[in-house]
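A single protein chain has been removed from this complex, and every other one stays in its place.
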Amino acid sequence: MTERNYLTEDTRIISWLFTTDHKRIAILFFAAITLFFFVGGAAATMIRLELVSPQGRFVTSDVYNRLFTIHGVVMVWFFLIPSIPSTLGNFIVPLMIGARDLAFPRLNLTSFYLFMLGGCVTLYAVFAGGVDTGWTFYAPFSTMYSNGHVVLAAVGVFIAGFSSILTGLNFIVTIHRLRAPGLTWYRLPLFLWSLYATSVILVLATPVLAMTLLLVALDRVFGVGIFDPDRGGDPLLFQHLFWFYSHPAVYIMILPGMGVVSELVAVFSRKAVFGYKFVAWSAIAIAVVGFFVWGHHMFVSGQSVFAGLVFSFMSFIVAVPSAIKVFNWTATLHKGWVRFDAPMLYALAFIGLFTMGGLTGLFLACLAYDVYVTDTYFVIAHFHYIMVGGMVTAYFGGLHYWWPKITGRMYPEYWARAAAILIFFGFNLTFFPQFILGVLGMPRRYHVYPPEFQVWHVLSSAGASILAIAYLLPLFYLIWSMFYGARAPANPWGATGLEWLTPSPPPKHNFETTPAVTRPPYEYTLGGEARPQNA
Amino acid sequence: MSWYPPRALVFSWLGLLGLLGLTVFTAYQSLGAFNTPIALAIASCKALLIAAVFMELREHNALTIAFASAGFFWLAIMLWLAFSDYSTRPAL
Partner (left out) sequence: MPETPAFQFVDLRQQHEVAQLGMWVFLATEVLFFGGLILGYSVYRFMYPEGFADAARHTQIAIGSANTAILLTSSFFVAWAVSIVRLGADRVAAILLAAAAALGCVFLVLKGIEYKVEYDEHLVPGYFFTFGGPNATSAWLFFSFYFVATAIHALHVAIGIMVLIFIALKARCGAYSARYHAPVTVAGLYWHFVDLVWVFLFALIYLPGRTS
């Protein structure tokens, strides 16, 4: 580790609190989202504890409603959506394009403080008694009948939404205009294509959420009645507005993970990603077509059958680019020189688990089948396979992969592999039984259920306890590695990519001289040696 | 003199005021189902003038124009697909 790097540059607390260095802001986000992960995880723990028994044993129905709402709100807006973009994205994007920082460093810091402000407001709502509407805030329950802290929670998420918008804005402009000389679009690593697509969604979808939450708050405070049937309002208008954002939001919660997987699969197979252009453009396709499918959350809501048909058809279309990615990653592995380091274990887990989640999404896209399984545990299992089995797994993969670059230390490899395997096992034990529960008819958001479902809930909760331990392991060994891990060289994985040209950890302004790019990413010789992009 | 306004700006401004007068005038004419589309069309013309001349889009590259149009394009998607529901609901 060189003596002067972005960590040692200025160690006063005030320099961290007012930093505009994208790397430090990334660290701030890391700490923040880890905190929120534990809050959302605590709610999940209580949910799984409660669901072990068919009668309501530990909590009342009202408290249970608040638990799953808190779990959803915190995990979606305060963990998953910022996870890869605001942490790994903030750290790696400028390094990967050969820039000294993002286009708007001060907006980046503003994004962090908005996130913290929104998070504090939401946490206050949680501890003041919580919200019971579900993370989906459906009207007219949220606007008229709920006695939870709806307005507070809505305000908290509203503020955090601006954090997302600023991050997306920063990435879009940075990727367009701050690329190193010679770094054409088709020489960009796929992580950047995915983050660009994510940023498009962040920028275009989040404002609609902002307006929707504002209308809910106004409705509650002033009785405006926009979604009130008695005043001629339409509750489905809320759902259209909400899902116009929230469906693309789920692509915000998977595309960065796909970007990470592209990087990992290339490095740990010592091969270029098969069908680079297809993988790149499929990210854009997911982002665009993802805006056409929101009504598949509303098949049984009362929207017209024609709209249901259109949204169902579009939902089938949107699966195609995801499938293209899975095929291309698999083809990359074929005849590659595969190494099973911890990041690769996570990448492989992603490919399998995301495929399962994605395929079950096709079940849900079928109008007829969705009528049967909507609002059951089938849906819950589907999106957890994608968001946890997919995105969280990819987040851990990326975290381990770039950990040497970020901290200048190597993590302990055997502990990391053990944790990855334990996570995989715990995850499947937790969520596979939920597919079965859903098909058997167990509805979501219920904590009281018929006794014949209990065996599956017990299996799921057993899995959750394993998963909880498995997620704690990285916390311990990663922190350990920051003090006692082996010092990392500039390029411990022998990867291509401009970020590996800098020392580990990088200096404050990243590059002494801006690299000139002459090669596409992921070029490896037959002997497995990396050809860096600037050589 | 360097502080005079460019002619394009002056004509655009006068054109915009003219369109304002036109749209108010046509609002009072009984044109049946055409009142709304005409009002929106005139508003769109004003918007295009503002965007092209005041916001200088006519001098910018395709990328900037794409960024400027993106919001409207996505809004159109939202309106189009939401109306695929509302316009096909069975009458009560």
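Miscellaneous remarks
Think of it as A and B in the order they're written, each chain with its own count starting at 1.
Keep this in mind: a contact is a pair of C-beta atoms (placed from the backbone, for glycine too) under 8 Å apart; a residue touches a chain by one contact, two chains touch by 3 or more.
Just so you know, these numbers come straight off a predicted model, no measurement behind them.
Across the entire complex, contacts from the unshown chain go to A, B. From the options A:203, A:273 or A:442, the residue with contact to the unseen chain in the full assembly is A:203.
Between the chain not shown and the residues A:25, A:39, A:88 or A:103, the one that touches is A:103.
Residues 2-3, 5-6, 9-10, 12-13, 16-17, 20, 23-24, 27-31, 35-36, 39-40, 42-43, 46-47, 50-51, 53-56, 63-64, 67-68, 70-72, 74-75, 78-79, 82-83, 86-87 are the ones on chain B that touch the missing chain.
By the touch definition given at the top, chain A reaches the unshown chain through residues 94, 99-105, 107, 165, 168-169, 172-173, 176-178, 203-208, 210-212, 214-215, 218, 222-226, 231-234, 237, 240-241, 509.
By our rule, only the chains that are shown with their structure count from here on.
Averaging C-alpha coordinates per chain places the centre of chain A 37 Å away from that of chain B. The residues of chain A lying in touch with chain B in their complex are 176, 204, 208, 236, 240, 244, 291-292, 294-295, 303-307, 310-311.
On chain B, the positions that touch chain A within their shared complex are 63, 70-71, 74, 77-78, 81-82, 84-86, 88-90.
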